[in-house]
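Here the complex is missing a single protein chain, while all its other protein chains stay put.
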Amino acid sequence: MAEAFLDPLPWLIVLPLAWASLAFLWGDGRGGRLAIAALAVQLALALILAAQVMAEGARVHAVGGWGAPLGIDLLADGLSVLMLLLTQAVALPLAVYARAYFSEVAQTHFWPLTGFLLAALNALFLSADLFNLYVTLELLSLAAVGLVALGGKPAQAAAALRYLLVSLTASGAYLMGVALIYGAYGTVSLAGLAPLIGPDPPLITRLAAGLMLAGLLAKTALFPFHFWLPPAHGGAAAPVSALLSALVVKASFYMVLRLALGPFAPLAELAALLLGVLGATAILWGSWRALTTHHIKMLVAWSTVAQLGYLFLIFPLLQPGGEALQAGVMQAVAHGLAKAAMFAAAGVLMLSTGRDTLEGLAGVAGRVPVTLFAFGLAGVTLMGLPPSGGFLAKWLLIEAALAQGQWPWVAVIIAGGLLAAAYVFKVLRQAFLLAPAAAHFHPVPRVMEWTAFLLAAASVLIGLRATEGVELLGVEVAP
Amino acid sequence: MNGPARLAVGGLAVALAGALAAAILDLPSAAVDLRGAVAMNLSASGVEHPVTAVLLNFRGYDTLLEIAVLLLALLGMLAVAKPESGGSPPAAADPMLRTLAGVAVPLMILAAGYLLWAGAHRPGGAFQAGAVLAAAAVLLHLAGRLPAWASPKRMLRLGLAGGFLVFLAVSAILLSEGALLRYPLEHAGALILLIEAGLTLSLGLILAGLFLVLAWHPASPSESAGEESKS
Amino acid sequence: MHARPDRSPLPRFSLSATLWRGGAFALIWWILAEGRADSWGIGAVTVALATTASLRLAPPGQGRVSFPGLLGFAAFFLVQSAWGGAQVAARAFRSRMDLAPALVDLPVTLPAGMARILLLNTLNLMPGTVSVELRGNRLCLHVLDHRLPVAEEVRQTEAHIARMLRVAA
Amino acid sequence: MTPLEALSALLLLAGAGFYLAGTVGLLRFPDVYARLHALTKADNLGLGLIALGLALQAENLAAGLKILLVWPLVLVASAAVSFAIARRAHELGIAPAGAASPVQPAGGVDQRGGP
Amino acid sequence: MNLAFDALLALALLWSAWRSLATPDLTRAVVMFIVFGLLMALAWARLDAPDIALAEAAIGAGLTGALLLDALGAFGKRRAGDKP
Partner (left out) sequence: MTGLEGYLALFLLLNLLVALIRAARGPTPADRMLAALLFGTTGVGVLLLMAHARETVAMPLVDTALVLALLAAITGVAFARRAWHAAGRDDDPA
């Protein structure tokens, strides 16, 4: 009995839900310390769970003791544990950062919203049920929209509203797909569906899969559904942008991957090429827009649009046990850490200069060197230079493409890397210019600089610990 | 929307409707019979009404997260509502409305209690009871007998989050039975009633809060001017 | 026609009002639960809550309701409301609609508070009248046909309410 | 058909008739005030008769009373809403149709036209 | 007769939904939406789903209608710029 009580798996969901509602209850921004302590515990829980999964294989937790299809199953396999680790690893430094970033008043709503956001992420990564995935997705989207609107400025409200509308429409499409699947098969459990969907499924299944895919792509902001992302991510407060870009868009990507590997595997091939082409377009278009914008955070946000493209390049290359899957997960993890670092750094730069344009950066290098270094390190990951996680991801992707003779993807990957280098160096060059005489810099808490640096360093160093990750990723449910 | 966009959206809708119709006409017979599974396990669920059994026992975890969604919706709206908009007292109402509230609100409380009780063996339950309670709160608000909600105080926040916290605590404590939300057979009925009672109150407050925060608009002149304010 | 602000924050506790209302709510609960005995656990709590809410929202007045008065009022009300419905129906179906609508102003003799509000509401359901406004002691009514004895009807209603609530008419 | 059933059917039919009267009144009466009469009187009576007719056929006392309970609830609601709307219309200066010229009301009360 | 009832209900649902979306007049749109909510409650009742009919009656007919009317009031006031 005590053993069940100490199981890290359910606590990864219960704990953030608990501290989120307690933070709401206490109010007045007093949730920060609680959140950081709880996040430290969550990181430890995720590590314990990873160790357990590595040692004993994938774990299933039947909520309510009923088991699928009557009840809901939670599943912790290698893929979900890796995403859980990423979530806690990004959230903890960002929580420390946010406590310094926000005023006391702004924290009143930040902590509860963040708590629910993280609970939704953890629940989503652990879910093995189509309808339960919908609920977690809904929780995630609402928390994200609330966080975008947090500042209350008209531009933020407008971005949040647009995000909300896209999000609700996308959820609706996904839900309609779930309803059709339930109508066709009588169950919504992933494990239960997998054997039921054959190689040539009926029209209803194809329609359902199409609707679900469209909804998830809109949530992931894959080109051409990316239009909502730059204003939402670029306009929100820096810690919020970091959470959204690093984690939230990954959640819907994770679902696409989970469904394509799981019950909808027979249909995945049909959409693979389309997803690859959209991904490639996203890389080129997002990088180009990042290169031509004049606002720091819009640059980082457009870079997210581009980097999300890489995630979808894996679909035309996906083969059982192949390198494409490893590349995709590595890209998700490396980009998550790097983008969190980059938004955190951008927040420091903007606080320090008091401006949000690239021109305003002149001379900032001398004031916040650690931050600039963090920005550069994160840039190394985005460009895909060794030994970073980004390098490894792109390397694996190129290898897979070459192995299958699909060389056009290679050209896109290399072009994307060059464009990323261009926009990162554009920022760095501007920062090292001499400050104009009229420039005035504000002091920034040191802890914000160092958390950004920590995240950036992790995104680079993760490349050195890739073997464990690959081994963990290999853990699947015993058939 | 301009013409071509309208046409495109319309075309998309028609195509989707057509595909849906075609898909549903081609509906295969479901491989899994969940209805049967629910009926078979109903006696072990602690309640007699299958819908309540699914909502609070078999798929109670979904419901837990859905309550969080509702709480979150309110939270998001509170985050957007401007803090300075909070203090204004609600409008004073005419005696007619106050009398209506005096008669209708106790009846609504009775109805909510009844729906809560009924949920165990027939349609009803926390959602419907909460909605009725919320209506009572809205009526009280229209009658000028509720304080403004733009920045809820501690007790109110406890009411808003209480139902969710009770549900979460019960779920977590039941880990001692081996899994999240695994009710022991002999206490299932009582625990579900406890959760539902908490949810009724919280859902009522949350739904009313959604109304009150959304309905709040700055300086409603017709309400505050010209009518005496309540002391 | 505005309420005076509540002078006393805590209404005087009245045992008889509490018992009467509690009893009424318990009866309603019994009807709602269709007489099932196992409902009384939640029922007791709910009835208590409803009674509390009722006492808070509508503090008990001075006197208590006269039971024969209540019966008389109910009978009067039922007959009148049936008559009112019939009258409207007759006018709606007549091929040449014979309406003579008007706003009329009448003095009210009932004391302010519950009694007047009851009057306003009752008149809405009575033949030919809809209350529009109460300003001071003047009641403004909309009548479908001013040739009907409206004033007489209002006086009768007032008398019934006065008898039921034991107030001066 | 037992007498009770016949009575019940009669009540139901009468109730439906009053509903029809309410709708006809809503469509034919000249202004908001007059239409309020149609709504508050005819429809409520229709509902009352239907509830009574159905309650007569109910299986037990409590079930019948429950059906009847609906009626007073609707009465209270309609009376309050009717007053709220009429008052608002009056406040907004909407004059009742046909009341512009002074007429002598029965019962010798003073009367007024539009506001 | 049941078929007539259902067909009429379905048509009325579609029509009220369309009117509430298509009409340019906001008051009419809100009224049609309230009507739609009530018809929906009837439809759920007809489909033997009283659970949902109950929820629809409470939320659709009671709360949402009041909420939309409230928003309408705020909007109309702002647009007309009048302070009655």
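Should a chain be cited, it is by its letter among A, B, C, D and E, assigned in written order, with residues numbered from 1 in that chain.
Simple rule for what comes next: a contact is a pair of C-beta atoms (placed from the backbone, for glycine too) under 8 Å apart; a residue touches a chain by one contact, two chains touch by 3 or more.
Treat the numbers as computed from the prediction; the structure is a model and nothing was measured.
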On subunit E, where is the contact patch with the chain that was removed from view? 1-2, 4-5, 8-9, 12, 16, 24-28, 30-32, 34-35, 38-39, 41-42, 45-46, 48, 50-51, 53-54, 57-58, 61-63, 65-66, 69-70, 72-77, 79-80, 82, 84
Give me the subunit D residues in contact with the hidden chain, please. 9, 12-13, 15-16, 19-20, 22-23, 26-27, 32, 35-36, 39, 43-44, 46-47, 50-51, 54, 57, 63, 66-67, 69-70, 73-74, 76-78, 80-81, 84-85, 87-89, 92-94
Residues in subunit B touching the chain absent from view: 93, 97, 100, 104, 107-108, 111, 114-115, 118, 122-124, 128, 132, 135, 138-139, 142, 215, 222-223
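The definition used in the following text is that only the chains that are shown with their structure count from here on.
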Spelling it out: a chain qualifies if it touches subunit A and also touches subunit B; which chains qualify? none
Using C-alpha centroids, which chain lies at the maximum separation from subunit D? A
Maximum centroid distance from subunit C, chain identifier (CA atoms): A
Any chance you could check whether B-C or C-D wins on number of contacting C-beta pairs? C-D
Could you name the chain whose CA centroid falls nearest to the centroid of all protein CA atoms? B
Just curious, how far off is subunit E from subunit A if you go by their C-alpha centres, in Å? 39
Cα-centroid distance, subunit A relative to subunit D, in whole angstrom: 60
Identify all positions of subunit E at which a residue touches two or more other chains, and write them in rising order. 84
Residue numbers of subunit D (touch at least two other chains): 76, 80, 83
Which of the chains touch, listed as pairs? A-B, B-C, B-D, B-E, C-D
What part of subunit B is in contact with subunit C in the complex they form? 92, 94-96, 98-99, 101-103, 105-107, 109-114, 116-118, 140, 145, 193, 227-231
What residues of subunit B sit close enough to touch subunit E in their complex? 51, 115, 123-125, 127-128, 131-132, 134-135, 138, 142, 207, 210-211, 214-215, 217, 220-222, 225
Footprint of subunit C on subunit D - complex, ascending: 17-18, 21-22, 24-25, 28-31, 33-34, 36-38, 40-42, 44-46, 48, 60-63, 65-66, 69, 75-76, 78-80, 82-83, 86-87, 89-90, 96-99, 103-114
